[in-house]
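As you look at this complex, bear in mind that one protein chain is not there, while each of the others sits in place.
Should a chain be cited, it is by its letter among A and B, assigned in written order, with residues numbered from 1 in that chain.
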Amino acid sequence: MKYFISLCALVLFLSSNVTAAIQSINGAGATFPYPLYSKWFSEYNKQFPDVRINYQSIGSGAGIKQFVSKTVDFGASDAPMKDDELAQAGAPVLHVPTTLGAVVVSYNLPGVTTELKFTPEVVAGIFLGQISKWNDAKIKQLNPQINLPDLYITPVYRSDGSGTTAVFTDYLSKVSVEWKKSVGEGKAVKWPAGLGGKGNEGVTGMIKQTPGSVGYVEQVYALTNKLPIGSIKNAAGQFVFPSLEAVTAAADSSLKNMPADFRVSITNAAGAKSYPISAFTYILVYKKSETPAAKNVKEFLKWSMGKGQDYAKSLSYAPLPKSLAQKILKSVNEIQTK
Amino acid sequence: MIRRGDLNFSDKIFYWVLKSLAFGIIGLLVVLFILLLKMSWPIFSKIGLSFYFLNEWNPVTEEFGAMAFIYGTIATALLALVLSLPISLGSALLVTELANLHVRRVLGFLIEMLAAIPSIVYGLWGLFVVVPFLRTDVQPFLGDYLGFLPLFKGPPIGVGLMAGGIVLAIMITPTIATICREIFLTIPKVYKEGALALGATRWEMIQLSVIRSSLSGILGASILGLARALGETMAVTMVIGNRAQISSSLFSPAQTMASLLANEYAEASSEIHMASLTAIGFGLLLVSLIVNSLARIIIWRVGRIYRRSK
Partner (left out) sequence: MNLDNVMSVHDFKRKVKNYFMIGLICLSALVAIFPLISVFVFVLQKGLPSLSWDFFTQLPAPVGETGGGMAQSILGSFYLIAVASLIGVPWGIASAIYITEYGYGKTVFLLRFSNDLLMGVPSIVMGLFVYSFVVAPMKGFSWLAGSLALGLIMIPIVSRSTEEILKTVPSHIREAGLALGIPRYKVILHIILKGSWGAILTGIILSVARISGETAPLLFTAFNNQYWSHSLTQPVSSLPVQIYTYAISPFEEWQAQAWSGALVLILFIFVINIAVRLLFHKK
């Protein structure tokens, strides 16, 4: 009994000990921008020690779901919310593009560390399970100088609902009729072949572990893990490596027709220099919110459009084009908080 | 026994508090059951129980069926049972029939420690130790020599049914071994001594007096082990390969009901997807309730029979 009472007292003491000055904000969603976000939230906390932003990278699908269920203060997704999801939210939602990234095709091939070339047809063929060996004639033809091993291809995909998947399948649906017909596009699809990993983290981990595997991840995951990255033939017929310039070029080509709500797909963008699987990633907030956290989220978003953009390059994300950042800042300023 | 009328006021309060908490456990089970059923209702009202027999999981077209996950769950659990049962039986027999007190204590302790290791640690170990070992050594070997069997077809990728089954086998071994040990201990000594006196070897004694007379108890222990394997989540999630498919090969990635929930439950945004996931949770609950009851009843009856015969 004594133990019990002292335990009660301890818990009460600890939970009453909350320093009222500290503002806790909870966010969840995309794993695609997680390396950048974790840097941002850490830096933001250093500059404003009384604001703590807890961000968990549980995937865009979960980000949207938890945002709509209002269990988090903001959501994050690389796939813009669909109309029916917006309807579920029940209140006007602002999509805040935060940065630009590339979904890269990365692989683990013993003996091959150089860049492989892929055409959209080959990428679709691999993920459809039709090209099942690395020394398939279709891959050989594109990479004649590389000694491709006689090894099964194991495609690795996302087992959770993912914006990265949405971007990748959106691209494949644009370039492959068969993909569009048999698989389609979405945050989670029915994969014809391969195995699943959770989050960009899990997919990268699986690729790293499994010889013969190939997967799609945000560029920084491949880079920090020293996994080779393929270049992909874009809409203009050029093989493009996912450099920052190539991603920015893809974004630039779509700036003219950027809709007012920022919900845009920039896959398979026009332009000889554009990397075809580029994407914006978004933070999702309500345009009008009464929660105490909303004000701090708004302040943070303003910071992210200015100072925050400086951190992007060092983590291989492309900063937003200046004109776009200005436009977004205007929308952020219109968020109504208490 | 004291009748309720004999209780004074404080006693009455005490009694009712205890009673409500004790029956609260039944209430909890009922609430759990009803809540999950209610939340999975949209999918049941749409396609009924055929949900559990449909091999389709397509979030794009919003067609959902649980067959692939049920298959994955049963396949890994059965594999685990097949691997674990002989080992558990052997360990239990060593403890009860062969070992001296010292070995008995040490082995009992080690098996308890085996049970104490959390699922997440088994998952970590499975992912970084078992999976690479399967991929580089076991699966290529099996593929080369037994590749003609449908069980061992396909590329050796490590993660999959086989890895899931092995990790589960390790996790259910303490459960089965402990219950088997308890059952073997209930067998009256005269049975064993009688067999030995008639000139049986130690193994024949074990075979005739111990194993044969506790078959139903071993069955109960196996079912309980199976129940534990069905609901196990983390370790399996980390090594199963997360793929909704029905494949006869142990090399192929799969998905279990529990690992699907760990992967997708936080993100299902459409009502029907959410209902389908909850329906899988409901199915898992129902199956574990049934399997657990079955095992408990068997073990309980075995215990009673021996207690009577003593």
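Descriptive notes on the structure:
Everything that follows uses one rule, which is that a residue touches a chain if its C-beta (ideal position, glycine included) is under 8 Å from a C-beta of that chain, and two chains touch if they have at least 3 such contacts.
Because the structure is a prediction, the values reported are computed rather than measured.
Checked against the full complex, the one of B:24, B:48, B:150 or B:188 touching the unshown chain is B:24. The chain omitted from view is touched by exactly one of A:101, A:197 or A:230, namely A:197. If you put the hidden chain back, the residue from B:87, B:151, B:208 or B:246 that touches it is B:87. One chain is missing from the display, and on subunit A it is touched by residues 1, 3-4, 7-8, 10-11, 14-15, 17-18, 24, 26, 28, 34-35, 38-39, 41-42, 45, 52, 54-56, 69-72, 197-199, 201-202, 204-205, 207-208, 221, 224-225, 315. Residues of subunit B that touch the chain left out of the display are 1-2, 7-8, 10-11, 14-15, 17-19, 21-26, 28-29, 32, 35-36, 39, 86-91, 93-95, 98, 107, 109-114, 116-125, 127-129, 170, 173, 177, 201-204, 206, 227, 230-234, 238, 258, 261-262, 265-266, 278, 281, 284-285, 288-289, 291-293, 296.
The rule is short, and it goes like this: only the chains that are shown with their structure count from here on.
Those residues of subunit B lying in contact with subunit A across their complex are 56-61, 131-132, 135, 154-155, 157-160, 237, 241-244, 253, 255, 263-264, 266-270. The touching residues of subunit A, when paired with subunit B in their complex, are 58-59, 61-66, 68, 84-85, 88, 152, 154, 159-161, 183-191, 194-198, 206, 209-213.
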